[in-house]
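Here the complex is missing a single protein chain, while all its other protein chains stay put.
The block that comes next holds subunit A.
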Amino acid sequence: MFGKTGIELLQEVAQCPADSLPAFNEEAFRNVIDEVHLQHERLTSVYNESRERHRQRQLEAGEDPEEGGAGWRGTEAEASELMVYHSAILRNKRLLFTYVKERLDRIQELRWTHRTLPDHVKANLSPLELQYFRQYDKLLSRYMRSGAGGVGLDLTADPSPPDDPYVQVRVLRDYGDIVFTSGKVSLQRGKSHWLPKDEVHPLVMDGVLEILAGNS
């Protein structure tokens, strides 16, 4: 059946957990495109053949082939065949579009939740997707910068409003001394501190700190 390769390709992404991506399947992607080319070739040849036949018939009957409107003059069975090709081409197109879009949506989402691409995702991207991420990153950073056209806020920093500006965090790995607005804190593995939440968030995303449950 037509469209099999395409749906398998899409399922690769659909079945993958949300924060990672399978490798860009260049081969399957090309195979689907080849399938479309084949379908298009068949479609055109069937269409032209039937037109040519109709022309011949008209010539034999002594009519002017240019007379009468353009339109389908072939058999219904051929028309069905054309529709099969036509719908299969549209289907394949939709599958490929969705494959690419689904991947881009996830790449974009990673920019918001992790700020950088984790290595195991980065390795699976196609060069074009990497370029997309870099430019999206640039765009978003420029928007968040203060100055002309920017809002001057880190929009990815704190997705939900805190009840308390301070949270209790535990340090997951040694990170050296950091100056917070509440004072200088030396982050040593295993210790816990009360720290301003908005300043802590980037470190949480980097996996340096962990917010302790029960005080969010």
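Simple rule for what comes next: a residue touches a chain if its C-beta (ideal position, glycine included) is under 8 Å from a C-beta of that chain, and two chains touch if they have at least 3 such contacts; residues count from 1.
Definition applied: contacts and distances are computed from a predicted model.
> Under which of the names "ATP synthase subunit gamma", "Transport protein particle (TRAPP) component", "DNA replication complex GINS PSF3" or "Leucine carboxyl methyltransferase 1" is the non-displayed chain listed in UniProt?
Checked against "ATP synthase subunit gamma", "Transport protein particle (TRAPP) component", "DNA replication complex GINS PSF3" or "Leucine carboxyl methyltransferase 1": the hidden chain maps to "DNA replication complex GINS PSF3".
> Based on the whole complex, identify which of A:23, A:59 or A:83 touches the chain you can't see.
For the chain that is not drawn, the touching residue is A:83.
> Looking at the full complex, which residue from A:42, A:55 or A:145 touches the chain that isn't shown here?
Residue touching the chain left out of view: A:42.
> Would you indicate which residue among A:56, A:113, A:135 or A:192 is in contact with the undisplayed chain?
Touches the omitted chain: A:113.
> Name every residue on subunit A in touch with the hidden partner chain.
Touch with the absent chain occurs at residues 1-3, 7, 10-11, 14, 19, 42, 46, 75-81, 83-88, 91, 94-95, 97-98, 101-102, 113-116, 118-120, 158-160, 163, 172-173, 175-176, 178-181, 199, 201-208, 210-211, 213, 216.
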